[in-house]
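Written out below as structure tokens is the structure these notes cover.
For this depiction, one protein chain was excluded, whereas all remaining protein chains were kept in their positions.
Presenting chain A:
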Amino acid sequence: MNAPSPDGYTTADGRSIGPVLMEMKNITLRFGGVKAITDISFDIREGEIRAIIGPNGAGKSSMLNVISGFYVPQEGEVWFRGARRPAMKPFQVARQGIARTFQNIALFEGMSVLDNIMTGRLTLMKSGLMAQALWWGRAEAEETAHRAEVERIIDFLEIQHIRKTPVGRLPYGLKKRVELARALAAEPKLLLLDEPMAGMNVEEKEDMSRFILDVNDEFGTTIALIEHDMGVVMDLSDRVVVMDYGKKIGDGTPDEVRSNQAVIDAYLGVAHD
């Protein structure tokens, strides 16, 4: 595709996309002898919904893990909000305003839905350990304020009816939704979703798609997501990165990617040389 201008671009549906929020430069990630990611570069712009697609084992989750600090690449640079990011622990990345969900769901199974979502706001809570112990009143006021925000998210994602349910008892589709709620609770600058619709039925997928669009629209949250369902990807995303065997084989709008020969080959399983 023609490179968008530094200040951004306007999408087909008329949303305006800002400057680069996150940029991956020449990332290479190895596990022992296995190269999960080979020299990949791409950027994510403010306000954008960016998809990462590719066959199984292509390295998509690994890329998300690099962005969120769970994996440390052997080579390459991560740039966030115009500055090179030093090596960081996952919790530090989270505190920078990058929230995520996991392909295999990582919730606090023993805690209620409400408590799970409240943990999403930990990074936004100010008062320190001593303050919490000594000024009970102030800590309580803070808790109440955050609680109100969480209730808004609960309404937004239509999960009022399970607020008090322990997460371990929920069906898969609802767990995925609670995980999204917890990530949203952090009011992230960048939201990373690893296969948010995997294992869902058609109706659940439609709901989830709608939520993702609404989040992007109402809060202006930048979203990077991994998804296998091509229909969903084409509907949701503004730009798509395509990975195969750890390499980037395509990058552009859904239409551009769809007509890219390398992408077609990868998906049709043309033999690799």
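The rule we apply is simple: contacts are C-beta pairs under 8 Å (C-beta built on N, C-alpha and C of every residue); 3 or more make two chains touch, one makes a residue touch a chain; residues count from 1.
As a convention for this text, contacts and distances are computed from a predicted model.
Asker: Would you kindly match the missing chain to its UniProt protein name, picking from "Branched-chain amino acid ABC transporter permease", "Ferredoxin", "acetyl-CoA carboxytransferase" or "Menaquinol:cytochrome c reductase iron-sulfur subunit"?
Answerer: Result for the unshown chain: "Branched-chain amino acid ABC transporter permease".
Asker: Of A:A106, A:A145 or A:I264, which residue touches the hidden chain?
Answerer: Hidden-chain contact among the options goes to A:A106.
Asker: Taking the entire complex into account, which one of A:Y9, A:F70, A:F156 or A:Y245 touches the absent chain?
Answerer: That would be A:F70, which touches the missing chain.
Asker: Return the single residue from A:L29, A:I53, A:V78 or A:M118 that touches the missing chain.
Answerer: A:M118
Asker: To test your reading of the contact rule: which positions on chain A touch the chain that is missing from view?
Answerer: 68, 70, 89-92, 94-95, 99-100, 102, 106-111, 115, 118-120, 122-123, 125, 127, 129, 132-133, 139-140, 142-143, 182, 186
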